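Structure below; questions to follow.
Right after this comes chain A.
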Amino acid sequence: MENDFKLHEPQTIAELQSLIREASIISLNTRKDSPSPPNTITLSLSGFQKIVEYQPEEYTITVEAGAKVSDVISILDEQGQYLPFDPPFIDKYSTIGGMIANGYSGPGGNRYGILRDFILGLTFIDGLGNRIKTGGKVVKNAAGFDVPKLMVGSQASLGVITEATFKVFPLPETYRTILFRFDTFESGHAALLALGRSRFTLDALDLDSQGSLVIRLSGQSDSMDVRIQALETLIGRSHEVFSEDKSIWTTSLKLQAFPQAGLLLKIPSSPTSIRKIEAELAPYSTQRRYSIGGFVSWVHSDNSVCELSELLQKLDLAAQIVSGDTIEHVIGTDHPRAFYDRIKQALDPQRKFANIYKK
Partner candidate 1 sequence: MLHNISETALTPEYSGMIKPIESCVHCGFCLPTCPTYSTMGDEMNSPRGRIFLIKETLEGRMDPSEIEPFIDNCLGCLACVSSCPSGVEYGELITPYRAWSESTRERSFTEKLQRFALLKTIPHPSRFRAASKIAHFFKPIARHLPKGFGAMIELAPEELPPKHEFKDHYPAIGPQRGQVALLIGCAQQALAPRINAAAIRVLTRNGIEVVIPKSQGCCGSLAMHIGESKEACRAARKNFDAFPTDVDAIITTAAGCGSGMKEYTHLFAGQDIEEQIQANAFSSKVMDICEYLDQIGFIPPKTNDSAEIKVAYHDACHLAHAQKIRSAPRSLLQSVTGITLLEPAEWEICCGSAGSYNIEHPDTAKELGRRKVANLYDTGADIIATGNIGCLAQIEFHSKDKDTPIRVVHTVELLDEVDRKERC
Partner candidate 2 sequence: MKPFLEKLRQLYPSDRLYEDNARLTPYVSDGLTVFREKPIAVVMPLDSDEVVDTLKLCHEFCVPFVARGSGTSLSGGSLPIDEGIVISLNRLNRILSIDPDNRTARVQPGVINAHVSAAVTQHNLYFAPDPSSQSVCTIGGNLAFNSGGAHCLKYGMTSNHVLGIKVALPDGEIVHLGNDSLENVGPDCVGLFVGSEGLFGIALEIQLRLLPIPESFRTILASYDSLEAAGEAVGTVVASGILPGAMEIMDKLAIEAAEAAVNAGYPQDAEALLIIELDGEAAAVEAEFTALTAAIEQTQAKEIRIAQDNDERLLIWKGRKSAFSAVGRLSPDYLVQDGVVPRSKLGEALKEISRLGSESKLRVANVFHAGDGNLHPLILFDGKEKGALEKAEALAGKILRLCLKLGGSITGEHGVGVEKKAFMPEMFSEADLDAFKRIRQAIDPHEISNRGKMLPGHEAPALSHSGPHPLEKAGIISRM
């Protein structure tokens, strides 16, 4: 398969459209380690890297899908703005299109919402080669179907994203990252539940298997000490200072810290269900990290896809494969399948793109 590999790099929308119209199988190789079936045309959107529109006073940005996420982040940063969902797993190759198709959100999703909550508009080429523009460029828009959201997490199975508009927020004045260390997962989990129900507005709230609770606060600097004191009162113990620098989250706390080999899974969860996940998945995995206040579980495992899929089905859970040597996209339950199949039929009737569910 490696021998057949040819990367197509169209430079115009028309070129991209005709490539799609002529191809029988298209891959965007959003997961670099996943093998592609034979006769696959692999596309790169390196020809589409422009920042289309960015007026900082509008708090929106429109970029082409081939733009590098890291570039977009630094352009925003220069204007004191950011993507509040903290795009995770970002390296120098990561593109905006890939970010949307994968649909991952980092710890910052705890405060204002995840990727899907920040996407306003999206243009894509469907399986028939049509260029389709949906959503809008303004922060509020109810016209037409919300296809921009649909494309989040679609894993290049419904079309090729070419352009997207995001809502962005002003960077907080200061950050503070603090740690509360607990003896057991259970006691850390109890604190996570209490914090979730409390009136604290935390930028990030992550828990690991050992019971360490990491919290990020943001806001006006003169309010920080008072807020941290109030947090200590609620939790009933004192904190360890981590850092005042936000970059700590992309260095020592980064999700990339998982081992390179093996499978990494994203499992949507809830503050209460992570207890079950911790208990049931411990024997099958090497590392677990609970992020966005418990609403997402990142699980690393050396077990087989088959075994994990069965286990997840038993627990009525679904998972997305973030990385690993498999062609599978989604394992576990497939509740939305009947709906997905109908949409797939509408946008990719000739099945040129991957199917996220196993046949």
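As a selection rule, all candidates are chains of the complex that A comes from, given by their letters.
Everything below uses one rule, namely that a residue touches a chain if its C-beta (ideal position, glycine included) is under 8 Å from a C-beta of that chain, and two chains touch if they have at least 3 such contacts; residues count from 1.
The model shown is predicted, which means the values in this text are computed figures rather than measured ones.
Checked against 1 or 2, the single candidate touching chain A in this complex is 2.
On the chain A side of its complex with candidate 2, the touching residues are 55, 57-60, 80, 103, 105, 109, 112-114, 116-117, 126, 130-134, 136-155, 157-158, 169-171, 173, 193, 196-201, 219-220, 222-223, 226-227, 230, 266-273, 292, 295-296, 318-320, 329-330, 335-340, 342-343, 345-347, 356-357.
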